[in-house]
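Only one protein chain is missing; all other protein chains are in place.
Right after this comes chain A.
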Amino acid sequence: MTARPSLPPLAALRFPPLPRALHPGAWWLWALAMATAAGRTTNPLLLTLILAVCGHVVVRRRGDAPWALAFRMYLLLGAFIVTGRVVFRIVFGGGQGDTVLLTLPQIPLPAWAAGVRLFGPVAAEQLLGGFYDGLRLAVMVVCVGAANALANPKRMLKSLPGALYEIGTAVVVALTVAPQLVESVQRVRRARRLRAGGRKGPRALRGILVPVLEDALNRSLALAAAMASHGYGRTGRIDPATRLITGLLVITGLLGVCAGLYGVMDATTPVYLGAPMLTAGLLVAVAGFVLGGRRLRRSRYRPDRWRAGELAVTFSGIAAATLMYLTSQLDPAGLYPSLTPLTWPELSVLPALAILVGALPAWLAPPPALTQEEPEPKPVSTAKEPAA
């Protein structure tokens, strides 16, 4: 977002685009837009279509990095959510319905638990209601999972606005130091046996904690000195007032964005919580970022630029969400299939088209640059040795 959109003339665009990593922000915008679209409907046909679209895009455009393989976990999580919702409806009875499928023996509860019913008759309406609700939530979760699989989380950190640079650095350092700490604990634990010290219990804890903490402290000091001599915090001398204002603006703005997103995704919230809140929050946050970014004279190595591919991905997501929004205003009937009376969900043209627009990135986004043909990194040579 720090990079200026530099769009090449149309003639320079070739199809298919060259393999490259897309700006992670584009994938996140697309995925959030798809999640918004999913939030506007409980129609299982439409929701399944969104699921299919997300899956298709992920399979066609994910790289071979470890996080890209996490998509399966999100699918499992989705399945768990749906099953959980349905099982809950069976156990606690929840909604009533006329079409009783089977009757389970009801467990009598004491009087103070009035209003709660355990088991009893199971109606089709109640099961379907749970299924629709669960499916909507599951699909939204899978959309987020798609973003995680498609966007490189480290590059996402790198594209944080300048005002958030310190937070990004802290996260990166933490990610690097955590495995070192684990390694340090393992090393000392193993070393304990050399003095015939136990590996458990409060006595052992001290024997492990002291060397590990000393190690961690030394490392942090070395890291701080290294960062300082690399020039970290070179231009960080600003007056506290500016820093306070920047922080306030950014945090208020981000809170506003969160509330706004919630409003947009949930159709039952008051209107002012939706788009207006989102816009206001964005404006405040951007003001904070600009103010904070002005004092920094830092630059980015190989920044992700916002190019045609990114625009195409973002637009297809936003188009899908907008079309769904329009449908919900014009013809909401098809989006929320009726439970009483029970009807088959219908698939109307406009929402189906809207969701299919969201599948365009599967072709329009540049394919990921695979790293497979490079030699596989050798296993850690030092960690191989116990004492290293």
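Here are a few things to note about the model shown:
Simple rule for what comes next: a contact is a pair of C-beta atoms (placed from the backbone, for glycine too) under 8 Å apart; a residue touches a chain by one contact, two chains touch by 3 or more; residues count from 1.
Please note the rule applied: contacts and distances are computed from a predicted model.
For the chain that does not appear here, its UniProt entry gives the protein name "Cobalt ABC transporter ATP-binding protein", which is one of "Molybdopterin synthase sulfur carrier subunit", "Cobalt ABC transporter ATP-binding protein", "Pyruvate dehydrogenase E1 component subunit alpha" or "N-methylhydantoinase B".
The chain that is not drawn here is touched, among residues A:A52, A:V87, A:V116 or A:A228, by A:A228. Checked against the hidden chain, the listed residues A:P179, A:G201, A:G247 or A:P332 yield one contact partner: A:P179. Not every partner is drawn; the one left out touches chain A at residues 154, 169, 172-173, 175-176, 179-180, 187-188, 190-197, 206-207, 209-211, 214-215, 218-219, 221-235, 296-303, 371, 374, 377-388.
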